[in-house]
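Yeah, one chain of the complex is gone here, protein chain that is, but the others are all in their spots.
Letters A and B mark the chains in the order given here, with residues in each chain numbered from 1 onward.
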Amino acid sequence: MMGNCQACCNRPKNTNIRISLPAICFVWQISMIILFGVFVRYDEESDSHWVEYMHKNNITSHVENDFYYRYPSFQDVHVMIFVGFGFLMTFLKRYSFSGVGFNFLIAAFGIQWALLMQGWFHSLDPTDGTIKIGIENIINADFCVAGCLIAFGACLGKVSPVQLMVMTLFGVTLFAVEEYIILNIIHAKDAGGSMTIHTFGGYFGLVISWVLYRPNLHQSKRLQGSHYHSDVFAMIGTLFLWMFWPSFNSAIANHGDGQHRAVINTYLALASSVVTAIAISSLSHRRGKLDMVHVQNATLAGGVAMGTAAEFMIMPYGSLIVGFCCGILSTFGYLVLTPFLEKHMKIQDTCGIHNLHAMPGLLGGVIGAITAATASKSVYGHEGLVNTFNFVDEFANRSVGTQGAHQAAGLCVALIFALGGGALVGGILKLPLWGDPEDCNCFDDEVYWELPEDEESIPAIIEYNNQMDSKRFDMVESNTLTVST
Amino acid sequence: MMGNCQACCNRPKNTNIRISLPAICFVWQISMIILFGVFVRYDEESDSHWVEYMHKNNITSHVENDFYYRYPSFQDVHVMIFVGFGFLMTFLKRYSFSGVGFNFLIAAFGIQWALLMQGWFHSLDPTDGTIKIGIENIINADFCVAGCLIAFGACLGKVSPVQLMVMTLFGVTLFAVEEYIILNIIHAKDAGGSMTIHTFGGYFGLVISWVLYRPNLHQSKRLQGSHYHSDVFAMIGTLFLWMFWPSFNSAIANHGDGQHRAVINTYLALASSVVTAIAISSLSHRRGKLDMVHVQNATLAGGVAMGTAAEFMIMPYGSLIVGFCCGILSTFGYLVLTPFLEKHMKIQDTCGIHNLHAMPGLLGGVIGAITAATASKSVYGHEGLVNTFNFVDEFANRSVGTQGAHQAAGLCVALIFALGGGALVGGILKLPLWGDPEDCNCFDDEVYWELPEDEESIPAIIEYNNQMDSKRFDMVESNTLTVST
Partner (left out) sequence: MMGNCQACCNRPKNTNIRISLPAICFVWQISMIILFGVFVRYDEESDSHWVEYMHKNNITSHVENDFYYRYPSFQDVHVMIFVGFGFLMTFLKRYSFSGVGFNFLIAAFGIQWALLMQGWFHSLDPTDGTIKIGIENIINADFCVAGCLIAFGACLGKVSPVQLMVMTLFGVTLFAVEEYIILNIIHAKDAGGSMTIHTFGGYFGLVISWVLYRPNLHQSKRLQGSHYHSDVFAMIGTLFLWMFWPSFNSAIANHGDGQHRAVINTYLALASSVVTAIAISSLSHRRGKLDMVHVQNATLAGGVAMGTAAEFMIMPYGSLIVGFCCGILSTFGYLVLTPFLEKHMKIQDTCGIHNLHAMPGLLGGVIGAITAATASKSVYGHEGLVNTFNFVDEFANRSVGTQGAHQAAGLCVALIFALGGGALVGGILKLPLWGDPEDCNCFDDEVYWELPEDEESIPAIIEYNNQMDSKRFDMVESNTLTVST
């Protein structure tokens, strides 16, 4: 592996993670067990006292257990996190193992830490100081991890798994605090996480990538592209994200019309952004040829931008407009902004998360604020308005205008946490401790994975041919020599 | 790209779609937005007035929202449309991008147009002239698009994305009219769409393929086959179609026993057709070797043929018999009919949709008619018979015999629309406007996609070897020459 580096690296970095990765895994996993032991218990719907709870609360059917309202959506979200994000990152020709494998590792660790962090803020039972978990908590844990996986997209190919574990630890922590401020203190609505997940995750990752800027990344240029089949693998990720996004945006929406409407709105926005993303992709090529990068990514932008407004009465045509704009915007991002950011802002954004998450997330926050501010009783009905924006208790007298302003404030909080948190975490990841690869060795699975032997087949054939060639030249030469005597 | 055509094409076709594809995408997407703005609203179960609606109708639980009855099935159907159909069409060695990508584009456009077309026929609210959409509408939109994706299968590799958009526009329109006649006027039952989706979509595509017959398609023979890995990709499509077909056939069936029974029947028919498809595949080879084409396609025929009868009391053994016959029939289709159709009827059916959709769909319609005609109160129970066949209002006095005849009439309508519509749409697609590829350039992603560079690796090596060879021959020759002087 070090062979190809001789030319470019004076002091080759040590990518041996035999101590650091197991150490961090064990320490954190054991910590999880201890903290879960102290803090985490089943909630009343997943505890075996549920039958008694039903009697007490006059619940006549098991189907009223929140499990049955949310479980199908949970499984869809789970697929998005592990197959969706995981396979979306297999597009590089020799980084598929890392794309799907590291995604697996950090998501599996992150959901545990998220259950704790989010639990302390949202599900702490004041009577006994424990966190009570149920189906909604595990959905939220998946959501929280999504923020970190987005950030992973910006760093793809340039960081070690140890760095990713550190990034996830801090990312989840920041996310939980930010989310608590936005949802509970500011009381903004954000069922699908345009602000809390996509804006935060996107800018968090971009700032980390900016701090970790690699001036000589061009030395890995040979590997920074896709292979025909790796692009097809990535489409698995794209499609599972695209198909299940309605579940993502509706998973923790209100029962009944809330979940129902969130699904319809997201479905429409996504459909619309596919059509415009492909239109712009074709328009940008000399002969109208499509680019897989756009199809894999920009088609999803509509779902991101509906994250906040999905449960609102944005109307079916409103959803189509959101998708329309995002498909265009996101594809332009890939064409114009990603090269610009790399050249002029020193942000190397491997997966283009700026175009898929950060920018549409921002837009989604703005759309949410506008939609909230323009909500009216005539459209929502009195009860509908109260339910949708949860105008109860201390927020009972909040006007829709005020709600709009608070939505905007929530967006700012997400941005501030992303920028500040990204700088902090980027600084930590810059420490020369974590086994990250050389500039000339990025985007290469070989650094962290045992690869199958014949994977090398094509280079091997070329090598073989070269050897045969030199032998033949020798023969011919010797032959000539013989003759010339 | 044009390089390989020099020999065969005097006036090379223009496959530049830089203007046409973006133009058609934008015009149609903007039309969708305007039409949705005028026509489409949430229905009472997805509108924020749902809580008031619950009060008014004494609904005590959110779980009675149709959303909770149908959402899990919807997501499964969604997976079938985008991953199932998409990946099933990745089997060609160099057409995987187009298979999955064009499927994505036309399905995303088609579902929007289907919501409108089907809405006008089925969900128009007479009080305000708007279409009220909910979960059942988006399932039906997915169903409608399935018809067009089936037709795409016959044309795979031979048409441009512009043609596919045109085909989808007309296909969805025809589908909605045909479906309205079959389900509402004739009052035939067809929950899983053996008639409306598979028979219509299948013959519609076959007629288009017949109109677009390419006499020199053999010039693309080198690309009209699979690659080891592209066959494995196609199995992703096959399996997701196969696994989720019970959801497809039950998604819009009656609540309760209707959905339940449709799942069981489809599950059994599919299991049975796997076993017989593989048996015939083995039997047809000199040494009993299996053919991936059969495993990818004929195994699904049982699900197609259960589309009409799935909710009926066809009995578990009845479902097994249906699957048994279809597995055999469909595999024979691939072995005998596809070559026959190509040779003698000038129908080039790339994916063999005749064997997977058209023929089993026809059979499914017939099975539905027979099962309906032989239904009895002793088997169904009085209420069961009324519920299953929806013998209410003006149809309250319809006998099962009459219902059987009407099922058969529905099948004829599907056929007539398919043949007539296919001829019309085929004629339109034949116009030399749409940027379709040359006969010698079919089945090639390179025409419409920017491909990753190293995708060419293997040809490149051969090329490289050839160059080296000629150099060596030169050397040897010059060597000889030197000697001979």
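Rule of thumb we're sticking to: contacts are C-beta pairs under 8 Å (C-beta built on N, C-alpha and C of every residue); 3 or more make two chains touch, one makes a residue touch a chain.
Since we're looking at a predicted model, the values are computed, not measured.
**Q** Would you indicate which residue among B:I264, B:L433 or B:L451 is in contact with the undisplayed chain?
**A** B:I264
**Q** I'm checking contacts with the chain that's been left out. Which of B:T15, B:S48, B:T199 or B:T299 qualifies?
**A** Answering carefully, the residue with contact to the hidden chain is B:T299.
**Q** For the full complex, which residue in A:Q112, A:S284, A:T350 or A:Q403 touches the chain that was left out?
**A** Only one listed residue reaches the unshown chain, and that is A:Q112.
**Q** Of the residues in chain B, which ones touch the absent chain?
**A** 61, 63-64, 68-69, 72-73, 76, 93, 225-232, 235-236, 239-240, 242-244, 246-247, 255-257, 259-261, 263-264, 267-268, 270-272, 274-276, 278-280, 282-283, 285-292, 295, 299, 313, 315-317, 320-321, 324, 379-381, 383-385, 387-388, 458, 461-462, 465, 469, 472, 476, 479-480, 483
**Q** By the contact criterion defined above, which parts of chain A meet the unshown chain? Give residue numbers in ascending order.
**A** For chain A, the residues touching the absent chain are 15-22, 25-26, 28-30, 32-34, 36-37, 40-42, 45-52, 54, 61-63, 65, 67-68, 71-72, 74-75, 78-79, 82-83, 86-87, 90, 94, 96-97, 100-101, 104-105, 108-109, 111-112, 115, 133-135, 138, 161, 229, 233, 236, 435, 448-455, 457-458, 461, 464-465, 468, 472, 475-476, 479, 482-483.
Criterion: only the chains that are shown with their structure count from here on.
**Q** How big is the gap, in whole Å, between where the Cα atoms of chain A centre and where those of chain B centre?
**A** Comparing mean C-alpha positions, chain B is 31 Å from chain A.
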